[in-house]
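Complex shown without one protein chain; remaining protein chains in place.
Order of writing sets the labels: A, B and C. Residues in every chain begin at 1.
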């Protein structure tokens, strides 16, 4: 295939944050072309964004239903290959369903849906349509996260016995939702965000990251969700004790009100023969301690890393890659999967799927249930 | 008073670790003279240690009862002013009681006793005798820990809403107690260590540190204690969810089996207007984030620190002080308290007391109870 | 203007490094479209690259002269707006001259030319043609470098008295040029690289960075260039003492054979009232020490940074940006300058120009002269 893939975007209009991130990530490697969009529920704002993005005005739509329908009617050589959904949570399920049923592949932001029931329904639809569905748990796109997974898989850590995962931020330390700040307003509204704010917004990233690296699933959890800034309907802080299948223990804590923390996602994986530590804010490094030995600082770009880590790196060591590059790695794999699908080829691709979305929603529901029942241990069964 | 204080030591014989630390800490500032000891339950070993320490052989005793009795019989100008107890936990209560009742002040290692009941009895005895009792929760001796406390007290952090405390080590990753390693053997023996290994050995330090800095007490806790290395009678890992009086939330986790962690005690205190982060392994720094501002790295030795932090520092900034200096600060304050007592003066001194010991034992018992009842929230009442 | 700018590339074929970096940087913000190229002196390789980049085969050229000529003949609505030159040094001057004289704006990699004479001639040509000429001293694209410049300009540091700049790497620790490694081979060949390897490749970045941040020019220098790995025709290490106009002192050292250093460019600027420290390998942070105060860690993405730093940031604090984003910032400003030129508007733009290129070549020549004369102080006059 000798062409760039074409995609459209829902959401990502003026004042949006994550839509713009999707776009630069999609731009980076020159594999994709943004050709259509319904960037806002306000048609005028959608058109303004389309213009800024140099889009053909005919392909800037007033709403996503129209977009799905009209793109489907375009000749195959023009219409989008997939859509990227970057709207608030409550819209994900219906938008994804619409595009899937109109024959498009879908990239969707997280958390996947409003609740576990929706998530399972979406999974069923993805399976039925056979379309590619990518969920942007973007932190798994970092090369050193992939290196971490390879180290775990290699057995170098021995048996994993303890996992500590944290995701701390402070952007909700003030009640900015009360002043109309857009990102905060919908995240703190149960109608739009679902049953959780902190867990949905960042806790699921932490859960996904620990599962991606270790391959281990949570058996049961015991949670304490808190609204530390008074007046909110949803939690802005959550602490969890975890028991993984196989016997490992875990702590996972996340907060949106931890003053001074910008985007402090970090994980430590302790095994019987070694450990790993990775911090998202210094993503080019991975610390690997070997039992009875010294601690090694592994650098992205090193020729000694695993093939999987090297595959997702663009620059030599010492030339920092960041958040956008990791996000772009998710897109690269989704693009590869779509190309393979178009060309009728098989392949294994490394990106978060609808299964991850279901797991994430199950995690949130279990945590909310545990916290409401005063920290009862809740099992994550039958996902 | 124009003399050094005199002290004796129980424990601290060959192969001991903490006894030697007490001695160098006590040496550091030239305020103390070690003049007596019962360094081992083996009289020959005790004498060997006494000789290495240049002690008068007449004051190296075969056991602590003899030491208490014979020191008491010495003229006031010769006998010890206090005793330092550096033996396994199960001996603390009886040794402390013996010396208190013979009229001596006492310095005792932590955890204070085998259980809460013993702790309360010891507290009663300390109150009754009116003697100084210092508990070596040495980490509160660090100048930057004192600075942290002053910052909290100043109100600069606003209302504290979240506290994350960790104490991770890896020295018990192998079952070294099975090979006779002395420190591990008694710590993993319930007869000698009490109902807990990890919490007693290091968890209480974490609890004490967070209480020292914030002045906040735990209202209730929910714990998951684990024996991650099979074959042990006591836990080597513990994770806790905490609720502080006043509404703050906390996470406290500690482990003796986290590969690659040497002595990673660290704490983060998050308030509505600022936060603090301190790591024992880089103890000369304290990170202070101001809401809406930048993060400041405070340095021990700076002239801009609080009087309390400056009081406990010996060297200018950039000249690192460490564990021994912090430990020596505890001794300095105990010495000041004893001097004041001898001279009949009043004063307020900054060192951990028998009250801290009672709190520590209450913390351990509550955690054990919570974990045994499958993470029930347990209140710490009526300490 | 409602369109993306179009550009072509010279160099950047298979095995090239920096050409690919230019492309992803140019992709990032969706402002540019790569539409033409002469990617290799081997026409077949050039075509292969064009195909991988989804280019129209008609605009993949066999050599740069042909490209300049045929692009000029295209209608204005199709032809490139500018060319990016990413070849070895010895070709820069002639290629730039060709495109400038054919009416195109030029982006050129550094060092700008083979020597100072060429550099001055190119400057004259740029002035004569009135075209935009951007030199990719990409490190000045980092937001925190811009913040550093703003802090210096604000006077917060007082008078600058000392500047320490370093650029250490280790990729030439082995004589990989002897094994045909492409990047190394031409850099160690005086015919292709000029009179210097280490200074030209990385020393000029260090010089440019210190001048960008402080606005201060070198008055004179004293250099010791070394070939630490035997058998080379050019230096792989250089250490310089610097005297800046106005009286400040400096040290600048760079090396391509410092084992363990990946891309360690760093600078410290000391003034009478404060100092700054920045490290390229952790580019999202800037350390600012205030005299008599504490050291502040400034974070890219903070709302408290200068407008100039905020203008060049895409993501909130804690979401790391890296090398590509900084490189893209250089492109963004060049694009703005070209758009302004096309639209006949005035404006001030923040990117390295042909003047920086002349300064860089003067710096290299002075250093070589000083080193050859056994560390005589050499003045940088009449640039």
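By our rule, a contact is a pair of C-beta atoms (placed from the backbone, for glycine too) under 8 Å apart; a residue touches a chain by one contact, two chains touch by 3 or more.
It should be emphasised that the depicted structure is a prediction, and the values quoted were computed from it without experimental measurement.
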Residue of C:249, C:279, C:310 or C:339 touching the missing chain in the full complex: C:249
Contact partner of the left-out chain, one of C:43, C:74, C:161 or C:340: C:161
Which residue of B:176, B:324 or B:383 touches the chain not shown here: B:324
For chain B, residues in touch with the removed chain: 2-4, 17, 20-21, 23-24, 27-30, 34, 51, 53-54, 169, 171, 261-264, 280-284, 299, 301, 314-325
Residues in chain A touching the chain absent from view: 288, 292-299, 302-304
Missing-chain contacts mapped onto chain C: 157, 161-162, 164, 166, 170, 173, 222, 224, 226, 228-229, 237, 239, 241, 243, 249-251, 253, 255, 257-261, 268, 270-275, 277, 287, 289-291, 295, 374-377
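By definition in this document, only the chains that are shown with their structure count from here on.
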Identity of the chain that, by mean CA position, is farthest from chain C: B
Chain nearest the global centroid, as defined over all protein CA atoms shown: A
Averaged-CA centre spacing for the pair chain C and chain B, given as whole angstrom: 55
Between chain A and chain B, centroid-to-centroid distance (C-alpha), Å: 43
Between chain A and chain C, centroid-to-centroid distance (C-alpha), Å: 35
Touching two or more other chains - residues of chain A: 261
